[in-house]
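With one protein chain removed, the remaining protein chains of the complex are shown where they sit.
Chain naming follows the written order as A and B, and within any one chain the residues start at number 1.
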Amino acid sequence: MIVLSKEKLSIQKEQDVVLFRNRIKELATKIGMSLVNQTKLITAASELVRNMLRYGGGGITHLEIVSKNSIPGVRLVFADEGPGIKDVTLAMKDGYSTGKSLGLGLPGAKRLVNEFDIKSEPGKGTTVTIIRWKNGL
Amino acid sequence: MERIPILKMGPFLLVTIQVDLYDRLALTLENDLINMVSKTEAKGVLIDISAVSIVDSFMGRILGNIASMSKIMDAATVVVGMQPAVAITLVELGLTLAGVHTALDVEQGMELLRNKIGQIDTDEEGLYDSFI
Partner (left out) sequence: MNKESAAALKGKKKQILDTWMSNQTKDAALRDDLMSVAELQQQSEEFLNSLLKAFASSQAENPDSAGYEPIHDILSEISISRARQGFSPRETSAYILSLKEVLSQMLEERYKEDTTVLYREIISMNKIMDSLSLVTTETYIKGREEVILRQTSEMSEISTPVIRVWEGILALPIIGTLDSARTQVVMEALLEEIVATGSRIAILDISGVPTVDSLVAQHLIKTVSAARLMGAECIISGIRAEIAQTIVHLGIDLTNIYTKATLASALKMSFSMLNIQVSKAAQNGQIGSKQNFGF
């Protein structure tokens, strides 16, 4: 896999999210991703960026166009230095929430993308990486 | 502060969401709508989301909340015009919007609401009859 372009966006408040979503849309459009796949990607990103703001106290997002076997895709990294997640397996379960919400953000985001990776260390922070390929199912 | 306008049409309230909502705006809408339902004693709430390109779990929850709260106040909620890409994504996300009625467009949504009111009226008549 190679990286064709990369940029960073800091997310500290809710208004930053609007810009962030628009930028993902631009990247996805650029590589010719279908509307349905774009919608899935942006929705997953919306979930993860909300978690970052709400539980992680804000953080940095990386937006990249990548290419594997010449199939382009969008890779997004969400990195915060918040409290971290004690039990990641539990957090990945449908319906689990410490925030009295639906608990669909993490598991739902995973279903909406082609590749999903989460690393979290209590006291250090959380990093989630997702990729959606242009034509991925 | 930015707000989404709510229109009163006879016994119904109509909201057309023209922008992609961020969380606070959605919460304000929930608040405003419920207050309006209570103030106007509306029988139905119609939310047009045909211009919305992203509905995530937060926004989905707000729609569900509006429906549940309206129901307690005797009003039905119809969400109309959801785009196919949004619907496909919501299904994958795991949200079914139980308790929310849906229709393809405002017209069909209105028809559905009218039928609902009709149903309630006849139901109540029936109830009344059996009490006599």
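The rule is short, and it goes like this: a contact is a pair of C-beta atoms (placed from the backbone, for glycine too) under 8 Å apart; a residue touches a chain by one contact, two chains touch by 3 or more.
Given the structure is predicted, the values throughout are model-derived calculations rather than measurements.
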| item | value |
| --- | --- |
| Residue of A:Val36, A:Ile60 or A:Val88 touching the missing chain in the full complex | A:Val36 |
| Among B:Ile17, B:Leu33 or B:Met82, the residue in touch with the chain that has been omitted | B:Met82 |
| Touching residues on chain A - with respect to the absent chain | 2-6, 30-31, 36, 65, 67, 69-70, 72, 137 |
| Touch list for chain B against the chain that is not drawn | 79-84, 86-88, 90-92, 96-97, 102-105, 108-109 |
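Heads up, the rule we're going with is that only the chains that are shown with their structure count from here on.
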| item | value |
| --- | --- |
| Interfacial residue positions of chain B with respect to chain A in the complex | 20, 22-24, 53-58, 60-61, 84-86, 88-89, 92-95 |
| Chain A residues touching chain B - in the complex, by the definition given at the top | 14-15, 17-18, 21, 35-36, 38-40, 42-43, 46-47, 50, 94, 101-102, 104-105, 107-108, 111-112 |
